[in-house]
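Below are the structure tokens for one structure; questions will follow.
Heads up, one of the protein chains got dropped from this complex, but the rest are sitting where they should.
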Amino acid sequence: VTLEQRFQSKVDADERIEPKDWMPDAYRQTLIRQISQHAHSEIVGMLPEGNWITRAPSLRRKAVLIAKVQDEGGHGMYLYSAAETLGISRDELIEQLLAGTAKYSSIFNYPTPTWADVGAIGWLVDGAAIMNQIPICRCSYGPYARAMVRICKEESFHQRQGFEIMMTLARGTAEQKRMAQDALNRWWWPSLMMFGPNDATSKHTAQSMRWKIKRFTNDELRQKFIDITVPQAEYLGLKVPDPDLRWDEQTQHYIHGPIDWKEFEDVLKGNGPCNRERLETRRRAHDEGRWVREAALAYAEKQRARDTQAA
Amino acid sequence: VTLEQRFQSKVDADERIEPKDWMPDAYRQTLIRQISQHAHSEIVGMLPEGNWITRAPSLRRKAVLIAKVQDEGGHGMYLYSAAETLGISRDELIEQLLAGTAKYSSIFNYPTPTWADVGAIGWLVDGAAIMNQIPICRCSYGPYARAMVRICKEESFHQRQGFEIMMTLARGTAEQKRMAQDALNRWWWPSLMMFGPNDATSKHTAQSMRWKIKRFTNDELRQKFIDITVPQAEYLGLKVPDPDLRWDEQTQHYIHGPIDWKEFEDVLKGNGPCNRERLETRRRAHDEGRWVREAALAYAEKQRARDTQAA
Amino acid sequence: AELRFRYATYLGDTSLILAQRLGEWVGHAPALEEDLALANIALDLLGQARYLLSYAGEIEGKGRSEDDLAFLRDPSDFSNLALVEQPNVDFGHTIVRQFLLDAWQLELFEKLQASSEPRFAELAAKALKETRYHYRFSAGWVVRLGDGTEESHNRVQAGLDALWRFTSEMFAPGAADEEAAAAGLGPDPASLRAAWLANVEQVLQTATLKRPADVPFRWFGKRHQHTDHLSHLLAEMQFMQRTYPGAQW
Partner (left out) sequence: AELRFRYATYLGDTSLILAQRLGEWVGHAPALEEDLALANIALDLLGQARYLLSYAGEIEGKGRSEDDLAFLRDPSDFSNLALVEQPNVDFGHTIVRQFLLDAWQLELFEKLQASSEPRFAELAAKALKETRYHYRFSAGWVVRLGDGTEESHNRVQAGLDALWRFTSEMFAPGAADEEAAAAGLGPDPASLRAAWLANVEQVLQTATLKRPADVPFRWFGKRHQHTDHLSHLLAEMQFMQRTYPGAQW
């Protein structure tokens, strides 16, 4: 048996691959790409909601929002750590993000013009993320699977908070209801796009499923999300912005209208409404923080030198 | 007759001294100091009111406020030009301001926490400034006197606008009235201090009066200001924050309570509420504008070189 | 009437939001002369906005004043070009934003003089004169900065690279301007592009600047799709009116 065969039979037997185990290079690279994209998404994802921390409409909502954005930062940290077990450093990964060579979830390239967007992101974006992430809790790579268990628990908490914000708006004044509907209009289609291209055009799926990095196809997950979310929108009294949407008795699924894949491509290629701004913001924070990180290093070195001298 | 005597008899005859005329060095230095302080005051004075341009409560008020702050910048320009006729450049003067070695009117070291401050500054600060400046229209130094004629005309326009803002507030809602009274409370005493120390302690007065740079003493001007302003406050239905204030039948003047000269000294020495901020703001604008000024110079030089080549 | 309302607020919001951005500069510009010039442009734009929003309020007939429209609408009600809500960043970005807009207003107001609605025609005639002056200022600075020092060249090029994507909105269909053109109220937005581009390209060439590539960018302020900057700008601008509803100032 080759190393590769041993590896695949472990995966097939649903055993976990751990950092010290042998693994195919393509498996390693796929994981680094996927975990770091996920980590970057958490970090960039702090910005659209963070935009409302200073303007949250009650002290309770402000506290909950700060805690949520902080959780996202925490998720970024776990995920960078998981990626580091594959032999790449957090600094390298962040360099890739800032250089624009690494991707992050396109959904965070949309703006948050109103408070309702905070609700919509929790409800729809976190909702879609969970749908994507729950299967990864059983991913073949141990550190990633374990990070994901913790993350999913927090995400579903965030999802409920987001839904609760939407419910408060939907039950509120006419202006609040309008705000909620407007947010749903803007976030619905981008949320569906979060599951990635149609299975027919998705290039990574087959290999990733064999490696048990991925367990469902894009379209399967998208369908699951729609089936769960449409009744929630109805419960809120909001209208899903898809004139073609209908319940299909035969398949017991909702059938949705065509997705504008051209928009998906545009945003992916950097021409979404906020791509430039998000990267710019991260770069600025990185650049403006350089002197602080340098100071911490310089101080640590001085301390080491002092300790050595004292010893 | 010495040059000095000829100079003084010209002054005594109310003739104007012009840039090319002989003048005593102390006269020149006094004028440079006074004109540049005045110019700096216009420039720094753009900031407290400028603070409300983005938040002005109506489009009309916004336009009027932009125009007013712009006028102050214009006054700064005339005054720097007047100072330049005495043999010092605008750049040198601005360096002195930014280095903290030149003074500007202490009144601009007070903050503008509410919209009513824009009204109070126009009414009280511009009112006091006019009182100080009208006599300078007859100042012995020609360029300064001529600049002042133009400035005074605009200032009295500003003063009326400020009074009108106060009147609108005083006739407005309870909150607006409270805002107006609060602004009067905060600006009254600093406005009285604008006329400088008591005559008994003022060091420059005598010589400046002989040179006809100054025509009334600090206390005379202050009294005039109070006599005009107290009835205006009464007309507005606002209370001047001086428990000792009373009308004196005998002298036909208002008698005011003691001025807190310790506060005046503190602010003058740099420990007012906004001294650091004002200078910081000017310095930042200057530093951040350096590359622009350098570009303009570089471009002008390239153009000159091109013209020469073409010729 | 509803179309005239939408067209007037589209043009009025665009002038208003840019005036608000320029107002942030007052007292902070690189030199006194530029401070006064930026204030002047802000005043002209504010004047245009007041004319157009007052007119919009009249047409609407619900008693809304210029101030009601400026201070009591939500971000999603504004239809300004997304370009003008972009932050000042530095003098380079500010000048590029101004230049791109001025060059567009030159073409727009030129043609708007022929509007079938006299109020638009009248506004256009006055605004065109103002815009010529603004354009002289902004194009002059684009050239000076572009062909000045290495730093100024890089900064103004960075501004151009950052803002170029917002220019497609000026000429794209899909909002009040398209319908206005059909109704003879104003020019077809697409018809402004050739002259605008020729003009811009010539200035950029003189300035030794590189015209960025066109990218597909489909988020248009005139269709109420704004960047995150607008809500922050409005929170500041509207604070007084929101806090003290109904008060006279």
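Every chain is named by a letter (A, B and C) in the order it is written, and numbering of its residues begins at 1.
Convention: a residue touches a chain if its C-beta (ideal position, glycine included) is under 8 Å from a C-beta of that chain, and two chains touch if they have at least 3 such contacts.
What you see is a predicted model, and the numbers here were worked out from it, not measured in a lab.
**Q** Could you list, sorted by label, every displayed chain in contact with the chain left out?
**A** Looking at the complete complex, the unshown chain comes into contact with A, B, C.
**Q** Decide which residue listed in A:Ala26, A:Val149, A:Met209 or A:Ala298 touches the omitted chain of the complex.
**A** A:Ala298
**Q** Quick one: which of A:Leu3, A:Ala26 or A:Ala63 touches the chain that's been left out?
**A** With A:Leu3, A:Ala26 or A:Ala63 as choices, the missing chain is touched by A:Ala63.
**Q** Could I get the residues of subunit A that touch the absent chain, sorted low to high?
**A** Looking at subunit A, the ones touching the missing chain are residues 43, 46-47, 50, 53-63, 66-67, 69-70, 73-74, 76-77, 80, 115, 165, 168, 172-173, 175-176, 281, 284-285, 288-296, 298-299, 302.
**Q** In the full complex, which bits of subunit B touch the chain not displayed? Write them out.
**A** Counting over the whole complex, subunit B touches the hidden chain at residues 48, 51, 55, 111-114, 175, 182, 263, 266, 270-274, 276-277, 280.
**Q** Suppose we count only contacts with the excluded chain; which residues of subunit C make the list?
**A** Its contact residues with the unshown chain are 232, 235-236, 238-239, 242-243, 245.
Here, only the chains that are shown with their structure count from here on.
**Q** Which category does the touching pattern between chains fall into here: line, ring, star, complete, or other?
**A** line
**Q** Please find which chain has its CA centre nearest to the centre of all protein CA atoms in view.
**A** Central chain: C.
**Q** Please report how many Å separate the Cα centroid of subunit A from that of subunit B, as a whole number.
**A** So the centroids are 57 Å from each other.
**Q** Where does subunit B touch two or more other chains at once, residue-wise?
**A** none
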